[in-house]
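Taken from a larger complex, these chains appear in their original positions, while the remainder are omitted.
Lettered A and B in written order, each chain numbered from 1.
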Amino acid sequence: MSYARQMLDAYPGTISIDAPVLAGTIEALTDCAQACTADTDDDLSEPNVTEMVRCIRLCLDCADVCTATAAVASRQREELNPAVLRPLLEACAAICSSCGEECERHAHMHSHCRVCAEACRRGEQASRVLLAALR
Amino acid sequence: MSYARQMLDAYPGTISIDAPVLAGTIEALTDCAQACTADTDDDLSEPNVTEMVRCIRLCLDCADVCTATAAVASRQREELNPAVLRPLLEACAAICSSCGEECERHAHMHSHCRVCAEACRRGEQASRVLLAALR
């Protein structure tokens, strides 16, 4: 069982949302941030780096937004603040979608982009699942 | 002149938004993140820490969201991505507002909360100014 899930199960209060949904989102966003950080460096190692510039920028944004969203989703679980968490998850779904799409364009040439695209797709989906659960 | 402004002035491309507005937002959010990180620790030093729990949580969220927003606003300045930046700025304005309000409640007792409330108010306003410029 992931730490995200174990920590939620050990939470001393009442969680305002389905624990497996919340843990799943935290994990998917943490994984996505990590994949994007690694993919940035992989892109920088490619001979065709000029063609990877857009991918690098989107990966950097995606890592930052996923990290912040996972952290906010890990706090105040008794009363998750929808005024903050909802637009944050929308931003997160949007950047995961843009970044995943760009990574996919390079997936046939660069296997690291294929892996990162998958992590972004999971991040996007997990953001949307938590968004739906917040409503 | 701040580094944020100097870096924008040295930008090799065309910036899609008024440079002083963008630089002002980046600075205000960076300052706010820093104030919130410090205020978290100040709150933890107070004898009435149990009454500061909500303030601590909001400061932690505020620091994370401001940091991510400042980073995203520092990238792809030729074509700032509104689908990502807009909800991110909305989340940022919302957490700066909640955190600033909570800090203000403690401002008469704790001068560090007064300082942090001011940083949050500037962060909120700067987020709204950039939001307006994005439309």
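Quick note on the criterion: a contact is a pair of C-beta atoms (placed from the backbone, for glycine too) under 8 Å apart; a residue touches a chain by one contact, two chains touch by 3 or more.
Bear in mind the structure is a predicted one, so any value in this text is a computation, not a measurement.
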{"item": "Complete complex - number of sequence copies, 2 represented", "value": "4"}
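Criterion: only the chains that are shown with their structure count from here on.
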{"item": "Rotation, 0 to 180 degrees and nearest 5, that superposes subunit A on copy subunit B via CA atoms", "value": "180"}
{"item": "Computed distance of Cα centres, subunit B from subunit A, in Å", "value": "21"}
{"item": "Footprint of subunit A on subunit B - complex, ascending", "value": "57, 60-61, 64-65, 67-68, 71-72, 75-76, 81, 83-88, 90-91, 94-95, 98"}
